[in-house]
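So the structure is just underneath, and the comments pick up after that.
Omission of a single protein chain aside, the complex is shown with its protein chains in their original locations.
Then we have subunit A:
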Amino acid sequence: MSALSSSCSALLCCIYSAPSPFPRTLRSHSALSVTHRMASAMELSLLNPAMHHHGIAAKTASHLPVLPARRGAVRFRVRAAAAAPPAPAAKPGSPKKRGKTEVNESLLTPRFYTTDFDEMEQLFNAEINKQLNQDEFDALLQEFKTDYNQTHFIRNPEFKEAADKMQGPLRQIFVEFLERSCTAEFSGFLLYKELGRRLKKTNPVVAEIFSLMSRDEARHAGFLNKGLSDFNLALDLGFLTKARKYTFFKPKFIFYATYLSEKIGYWRYITIFRHLKANPEYQVYPIFKYFENWCQDENRHGDFFSALLKAQPQFLNDWKAKLWSRFFCLSVYITMYLNDCQRSAFYEGIGLNTKEFDMHVIYETNRTTARIFPAVPDVENPEFKRKLDRMVDINLKIISIGESNDMPLVKNLKRVPLIAQLVSEIIAAYLMPPIESGSVDFAEFEPKLVY
């Protein structure tokens, strides 16, 4: 159990890049040139095992690379300018201590992943793995080639106008939102791009799908980065590529984590989109209008990971798979909930109740995930939400200790019991009776199922 709890916190911090809801557009603008630099940097860092790190390392600070936007004259670093405290009142780590160029990578910061590419190659070698359903991959390839959003990510003057109108705390929150989302999309781009490159020989179809998904992610990240330029800022993605730490996950964990990441991303985007469609008075920034088409990309990406998992039934059909499935679901949901509750000003700014929004996203993602994962947590049990809410309270206490004026040693001593509480809540949530689930393609009861 102690092994579980330590990996639990490690995973919590690893997974976050999933729930960020922003993906897609590169083409124009500085992003392109950045991409090139980044691609080479990526190869260095993705392949260097020394870059791997596990959970705790996430706490170390790193420099977040932000360039002044080309057109903007203002010399701000994104974090320094806008993001210091995500929501004015609440954020882990002390804003006071941050220099202009320094950012805290907290447990919940979006993350970059890397994986064991050799193992990936083996997994998708049709010679070795007879389970590969090549038909399914052919079908996916056609779907990705269709490129539904080829012409979707085109900006208009509304963006700049809306950005100029936004002032004060809301402006800060928005910048942070764009930045986190851009980072998350960009991390998808890096990973998929590299997988596309590495799998080319062993499985050209799977490789091409990865490349097409990296196309989508690049568009998404680029579009977000252009959003930042409305605020006279831009993320230096090249620097980011080099400076960020990469979290190493074995392939099977990449599958679980990215599946969830894509599906939860879909649910976040579509929920925001539909909410704003119904309540246009909260439509404060035009990027949300793009979400409907945008998130269909996320959903498709998730489908691809679903096919990857099906092609590796060993990741779906035993008791270990069930434990890991529940674990990843929980990690993603909890991370999102804690994160969003720290930034409730953002969600309230667009007219959402943060907790209701998150719970809806969790319910829906869990229902979707139950189509493939062999077990999922019973999130609709009211006790689950009560546990989440207790975690939020504990997390806020931990944060406020960080912001106090106590000596570091005292802070740590004060944190210990709270962290223990948080861990025990997480474990208790993990031990709640799960729901057995999975694709009907694998279900033993399938012949009896009524559709």
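Convention: contacts are C-beta pairs under 8 Å (C-beta built on N, C-alpha and C of every residue); 3 or more make two chains touch, one makes a residue touch a chain; residues count from 1.
Here, contacts and distances are computed from a predicted model.
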Name per UniProt, for the chain absent here [options: "NAD(P)H-quinone oxidoreductase subunit K, chloroplastic", "Ribosomal RNA-processing protein 42", "Rab proteins geranylgeranyltransferase component A" or "Ycf54-like protein"]: "Ycf54-like protein"
Residue among A:Gln131, A:Thr146, A:Gln314 or A:Asn412 that touches the chain left out of view: A:Thr146
Absent-chain contact - pick from A:Met166, A:Leu260, A:Cys329 or A:Leu352: A:Leu352
Contacts of subunit A with the absent chain, listed as residue ranges: 135-136, 138-140, 142-143, 145-146, 148, 151, 266, 270-271, 274-275, 277-278, 292-293, 296, 299, 303, 306-307, 352-353, 356-357, 359-360, 363, 371-372, 439-441, 449-451
